[in-house]
Each structure stands twice: as structure tokens, then as C-alpha cells.
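Pasting in a structure now, in C-alpha cells, and then I'll have a few things to ask.
One chain of protein is taken out of this complex; the other chains stay put.
Note that the chains are named A, B and C in the order they appear, and that numbering of residues resets to 1 at the start of each chain.
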């Protein structure tokens, strides 16, 4: 199944003004992904964490693959598009057979209410673990992809570095895949 | 477009115009629920299907508990609010311990492209099975709640009656809970 | 993580007598798999169904990839071993990242009590959908692998042909992956 788009030359894209207005009205739907290197039996050997310039703070932060689901776009297509946006066209992701995410991430604009926080908006993300088999070349504002063993990924200092409280999502990804120590 | 909703004081509420504009910009996030009566070991004995006046066609249709997630509202709160909206305040739902839905439902405005269809919008629904233990009194535009055995719920004629292709969701709910025959 | 075996030249293997005795004492743990061909976004294009000589009835029946978990063997290793046993060494399965199955199958020796039935034993199977990317060459007693579209796989006559009530598992696999019509 591919995107179900009306013939619009700029599908999903919104002007800054329209996006800002929309963000004040409804929760915005995102997909997020924890890239993983897995062995022949599906066991996670490494998870990937991005180093990225934060649009919000102009600082360098660690984060996950993340992006909006556009109007008219399927979840699967949004996941594939955002992985390619963040990891490049040669990452060869293996998208999951089931569209059900391992967790939901709810970001609210006010900090401190929940562990997850996004000053721009109320966002709800469907979060997946996605094995990638090719070469990852972070693009756009992603500077670098770091591969970490499950053990390294659970270091409190690493988890605390993840933008918006996403250290929690990384722990949940490892718990779900049986790699949490 | 006229809405059958009464304007309530909830901050997530939008004017018809704002909602219509927003629907043309981003996918709208919903929660849906299949109400269920379960026995002491969690086995489904009956599932509930609503008879409702469709805002879209002005016809009487069968449907599930369904409603938008408002801006600033958690998924759990949206699920609870919409169950109360459709089943009344004495339904005593047992909301799931995990926020992960059993399936995602993607509705597109163009019919025929996917089994699910909503002429008003591109909507993404998180769908849950929710056991209810109290008395259900459908409110607002929901006329009646019918309890069906898993066997009755799988009758092709019943499934075909469900609005927007939701017969598929009912089958998935039964499959997930081990009650699909 | 690999098998955690004590140095036993015949790990997991049991004599007919020992197996028969064990089957009268405890439920026997199995893994089962629905092989699948998926597209770039993870969507199922075809599912594989085996044609096999039934050990129980000496008839030709349709079935899924299936086999015991041996003593000392991990679930992941058992899944890999049984897929190789039934599909050959060049199937290149992509084992799931999470060890959690999409459903549990409970087989009881008395027919008619539940949809699933195994005259030899009380068995509990962990059931997975496993994408395969290589060439499948059924081995041992499996005669042939048939690839079916999700639509073909839901034909009542096909589902009824599956050994021990496994048509139910195939429907659950399609429901879980969003391919049930």
C-alpha cells in the first residue's frame, strides 16, 4: 500500500504560519524510530543515536529518527520517508510487518508534567525499532549517527543527553526487544 | 458542513471553520474503542456495537466508540472521555495498562483506496479493546448499544454494516484477543 | 545470544518413549511461523503455507512452519532452526526484534474443545510472522511451499485445509499485520 495522496505538488508540507496555527489546535502526529543493527536471530547488537542541531535551542543534542506524518500519507510511508531523511537513501531499513508501535510518546509543551517535552507543540509519536542493514549517512541537520551497544545505550549520562526526554523511549525500546539489562 | 456536536467548554474544542481548515492540513488523531464484556479469566463474552446517526450521511449506521484527541489531552484521558461520551458515565471502563493500541486505523478521504474511509478527513485512530463492567447508556447521537457474541460479531452482514470500514477493526479486535473463529 | 547448552551430543532430542511420556506430563513448548514476503514498507505481499505429510494421519495437509523448543535452546534459536528445517538453509529469514509472539496457540489432545487441536499432546506454541528474503526449499517431510496473497489466504476453503485448526492462526497473523480484509 502506498500513499493515498490527492494530486498536490507539495503534499503534507505546510507554511510556517499554517504549521504554527495548526500546532495550537490539535496534537500533531509523528513517527519516531530507533535504528538497530541485529544479528541473524533478531537480537539487537547496536542501536543508533543521532547527533543533531536542535531547531529549538540551537544546541547540539542527541535524538532519534523523528518526523511528522503528512496529510494524505500512510504511517508506513511516513516512517520510510523520515528514516531516509535522517539516515540517507542507503540505510535499507526493514520496516516492521505490524504497524503497531512498541510505544506511544506523548510530548506536551509545558515541561515537567511528563518526562517527554516539546516546547513547540503537543505531539503524539508512534515509536518503532527499525533494523537497518545498509550504510547510514545522516543528512539534513543530523550531523552524525553513533552506534551503541545495549549496555552503552543504558548509561544514565547517555540517556539524559537525549532531546525532550527521549532517553525513556530508548529504554523502552531495549525493554521491548529483550535487550534491557 | 454542519456538525452534530454541541459546543462544550473543553479547551480542545474547535469551531467548525477551524476544524475544517485543520483537517485539510494534518492527519487528525482519534481514539476508538471496542467495548467488551469479559469473564473472570479475561475471555471476551460480548462486544458492543453502537447504532448511531451518521453526521456524514444522516443515515443510521453501526459504529464503534470513537472521538478526537484534543489539544493538551493525554491519550488515556481522551479514551476515558470518549467512552463516557458514547456509553455514559456508569459504564465503568477498565482502561488498558499499556497505552499501546491493538491496531492503528488509517482513514483517508478518498473511498476505495483502503478498506477504511472517512469523507471528512485523513484520520489516524489508536484502537483499543476496553472491558466495561457497568451499565452502558449511549448518549448524544448514539442511539443504542448492541451486545454481540464473538460469533455474531463475525457475521459478514454485521461487519459490512459498520461505518467507514470498521468491520475490519472489529475482526482485528477479535483476532488480537483470541476470540476470532 | 546463542543457545545455552550443556555439553550434550544430542541436545534437545528425545527418544520416542521419553517424548511420549513427557507429553503426558506437561504442555510441550513449540514455535510456529507464518513465512511472509513483504514490500519495502513492511507490507505483506504473500504468506507461505506448507504442504506436508501429516505424521498423525498419513495424509497430505497444509500447515505452518512448526517445531519444538529443545531443552537448553533459546526461543530465537528454536525459531531459526525450525525455519531452516522447514524452508531450507537459503530462506534468509528476518527474525523479529522482539521475542513476543503475535499470538499464543494452545493445542489440546481432545478435539472440539477449542479450535486448535493436536491428538498427540497438549502443546503451547509461540507464533510469529517471519519475512523471508531468500529462496525457500522445503525439506524433510514438507513437500511444497505455496505463496498466497492475503486475499487468497483468507479463502474459507484454504483456511479449513490447515492442519489442527491453524487457519485461525493465519487469520490472526493477517489481522496483526494489518492485511486482513
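In this text, contacts are C-beta pairs under 8 Å (C-beta built on N, C-alpha and C of every residue); 3 or more make two chains touch, one makes a residue touch a chain.
All of these numbers come straight from a predicted model, not from anything done at the bench.
Contact with the chain not shown here comes from a single listed residue; of A:53, A:67 or A:115, that residue is A:115. Contact with the omitted chain, checked across C:38, C:95 or C:126, is made by C:126.
Against the chain not shown here, subunit B presents residues 36, 38, 40-44, 74, 76-77, 79-80, 94-100, 102, 129, 131, 176-178. Touching residues on subunit A toward the chain that is not drawn are 103-104, 115, 168, 171-172, 175-176, 178, 180-181.
The set of subunit C residues touching the chain not shown comprises 1, 4, 6, 14, 18, 22, 24-29, 68-75, 99-104, 106, 108, 122, 124, 126.
Quick note on the criterion: only the chains that are shown with their structure count from here on.
Mostly identical positions are employed by subunit B and subunit C in their mutual contact, as over half of the interface residue numbers are shared between these two copies.
Here the CA centre of subunit A is 33 Å from the CA centre of subunit C. Chain centres here are Cα averages; for subunit A and subunit B they lie 27 Å apart.
Rounded to a whole number, the gap between the C-alpha centres of subunit B and subunit C is 34 angstrom. Among the residues of subunit C, those touching two or more other chains are numbered 176, 178.
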